[in-house]
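Below is one structure, written out as C-alpha cells, with a few remarks after it.
Only one protein chain is missing; all other protein chains are in place.
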Amino acid sequence: MKRSSLFPYVIWMTLFIVVPMFLVLYYAFTVPTDTGATWSLENFHRFFEPIYLRVLGRSLRLAVISTVICFVIGYPAAMVMAGNAFSRKNVILLLFVVPMWMNFLLRTYAWLTLLERNGVINVLLTSLRLPRLNILYTESAVVLGMVYNFLPFMVLPIYSVLSKIDKGVIEAAGDLGANSFRVFTKVVFPLSLPGVVSGVTMVFMPALTTFVISRLLGGGQFTLIGNLIEQQFLVVGDWGFGSAISVVMIVLILLSMAIMSFFEGEEKSVALW
Amino acid sequence: MSEIIVDLKSVSKVYDETVALDGINLYIRKNEFVTLLGPSGCGKTTTLRLIGGFEQPTEGKILFEGKDISTLPPYKRRVNTVFQRYALFSHLDVFENIAFGLRIKKLSEKVIQEKVGKMLEQVNLTGFEKRDVNSLSGGQQQRVAIARALVNEPEVLLLDEPLAALDLKLRREMQHELKSMQKQLGITFVFVTHDQEEALSMSDTVVVMKDGRIQQIGTPVDIYNEPTNSFVADFIGESNIVDGIMRKDFLVDFGGSSFDCVDKGFGADEPVDVVIRPEDLVLIPAENAKLTGTVSSVTFLGVHYEMLVEADDGISWLVHSTLMEPVGTRVGLGLEPMDIHIMRKVSAG
Partner (left out) sequence: MVRFLKRSYIYLVFAFLYMPIAVLMVYSFNDSRSRGVWGGFTLRWYVELFQDRTIMSSLYSTMFIGVTSAIIATIIGTLAAIGIHNSRGIQKRLIMNITYLPVLNPEIVTAISLMILFVFANVRLGYLTLLLAHITFNIPYVILSVLPKLRQLNKHLYEAALDLGSTPVQALWKVIIPEIMPGIITGLLLAFTLSIDDFVISFFTTGSGVSTLSITIYSMARRGINPKINALSTIMFTFVLLLLIVVNVRQAREEKKGRNGRHGSKKQIRSFDAKFGDA
C-alpha cells in the first residue's frame, strides 16, 4: 500500500524529467537529414567557433565576477549576522529573505528605473552636482543585476554554517583586533568552508545560466550562454545546437560542482545524477 | 491450568542477514503475565512483533486459540500493543487517542464516551481529556498508551519495554499499577524488558532469551533458583560462575577440591559451569574450609556487606554477608550442597 503510492510520481517523473533529458541528448548528438536524423558531433563542433566561444567566455567571466562580489559583500554580512551585533536574529534573517520573494523579473526591472538616464540615481547625482552614472545596458549593469538577485544565496548558507559555530569565536574573529585575523584564518574560515562552497555554487550556477538579467539590463547587447540557448529555441529554431549548448552547460556545472565538492572535502557531496 | 491462548511453534525470523529468532517454541496461557527477558538484540521485540502481526515468521507457525494466524494482518488480531516509545497520535488529544480504536470500529458516540471515560478513570487521567498529548509527562503518555490499547478489550496485551523511559521511582509505581491492572482485567500480558528485577517481580512466567533462542522458561522462583545455564544465572543475578568438572553424579570438582552436590545426569568428567550465589557463601575460619582466600575489598550495601575474596588459585569469590572481615584477613568459605548449581557449558551458537 505505502509503496504503491510512489506510482503516480514515478510515471510523472519518467515522462516529464527523464524522457525530456534523453530528448535533449538526442537532439544534441544528431543532425537532421532528408530521411530523419543521424548521429553526429556537428552541433558541438559549431560551439567551438570563435563567436560562440566568446559568448561562453563572457558568461564565465561575468558569473565569476558576480560570484566574487557576492562573496566579498556577503561573507562579512553573514559573519555579522551570526555574531552578537543583533539581538533579534530571526528578524534580521527574515528581512534578508523577504526581497527574494518578490518576483524575480520585478526585482530586475526595478534596476531599470534606478539606472535609467533620467532615473532616480542620476536625478540624485545631478542634484548633488556629481557626474552622472551611465551604466545601464553595459556589462556593469548585468553584474549589478546578478549581485542584487543572488546575494542572499551567498549569505544564507554561510550564515547557517557560521551560526553553528560558537559565537564567542566569531566575535573574536570580527573584533578588528590584533589576534582576530588569526582567529579568522585559523578557525572561523575553515569551519565555514562548506557554507562558502554552497554559497558560491548557488550564485555561480544561476549567474552562468541566466538570460533574463542580461536581456533586461544588458539590453540584449551582451549575449550570454543563456541568451544563446533561448535564441536557438525561440528565434532560430535550431534545437540541435540549442541542446548541444545546454549539454555543454550541464557539463560545466557538473565540473564546477565536482571542483566545489573537492574543496568541501567529504562533508556532503550533492548526489546529482 | 487455564487454556493456551498464544502458541509459537518452531518460529524463526530471519532479516536479510540476521537471524533474529531461531526456532522459538513458546506457549502463553490465558490471564498469564509473561515476561520476555534478555539482553538487547536477543529477539524480544521481534517475538512481540510476530504476535502483534507486524512481522511474519520466516518459518514456523503462530496459533491463536488454536487457529493459525501467522499471516493475519494486525488489524484482524485480537491483540493490542503498547509501543516502546508510546507512538501516540500527536494530532489528536488524549480523549481521541484513546477513542481511536473504538471509532475505527464505528461504535456509537455514547458507548465511546462511556468506555473512554472509564478507561481514563482506570489510568488516573480523568480531566485530561482535551489535553495535547505532547504536553503530558512521560508517565502520563505511558498511561494514555496503555489506555488506548486496553479500551479495545484485547485478549492479549503486548508491551515492549513500556517502562524503559521512566525514572526509577515512577517505574516502580507503574510496575505495581500494571500488575494490578492485569489481575483486575484478566487480560494476558506479554511484557518485554531487559531488566531482570522487573521481570522477576512482575511476572507469572519469565522467558529468558539470548541470541534468538529461548534459554529458559519458568516461574521467577524457578529461574532464580534453578537457572538452566550460566547465562541465565549470570543474567538473573550476580553470581559466581567458575569452571568445574563433574566427577560423577552428586560430585563436582572446582576451586581445587571436590564437593558434594545435588545434580546428576552429566557425563563422567564432563566440564561444567558451577554457579554459586554470593549470598550462599558463608565466612568460616580458614582452618577447616575447602575454599580459602584473602579478603581484598569490602563494601557496605545497606543491608549486607559485599566482599571479594581472592583465592590462591586466582578465582575471586563474590560474597554477600551480614558479617564482615577486614581487608587482608584470611578467611574460609563454606557452602551447602544445595547451593551448588551445576550447569552444562553453553554451547557456542
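Think of it as A and B in the order they're written, each chain with its own count starting at 1.
Note that a contact is a pair of C-beta atoms (placed from the backbone, for glycine too) under 8 Å apart; a residue touches a chain by one contact, two chains touch by 3 or more.
The structure presented is a predicted model; accordingly, all values stated were derived computationally and were not measured.
When the omitted chain is restored, the residue from A:A110, A:L133, A:L193 or A:M260 that touches it is A:A110. Counting over the whole complex, chain A has residues 1-10, 12-13, 16-21, 23-24, 27, 73, 76-77, 80-81, 83-86, 89-90, 92-114, 116, 118-120, 122-123, 148-153, 156-157, 160, 174-176, 202, 205-213, 215-216, 226, 229-230, 233-234, 239, 242-243, 246, 249-250, 253, 270-273 touching the chain that is not drawn. Taking the complete complex into account, residues 52-54, 73-75, 79-81, 83-92, 100-101, 104-105, 132, 134-135, 148-149, 152 of chain B touch the chain not shown.
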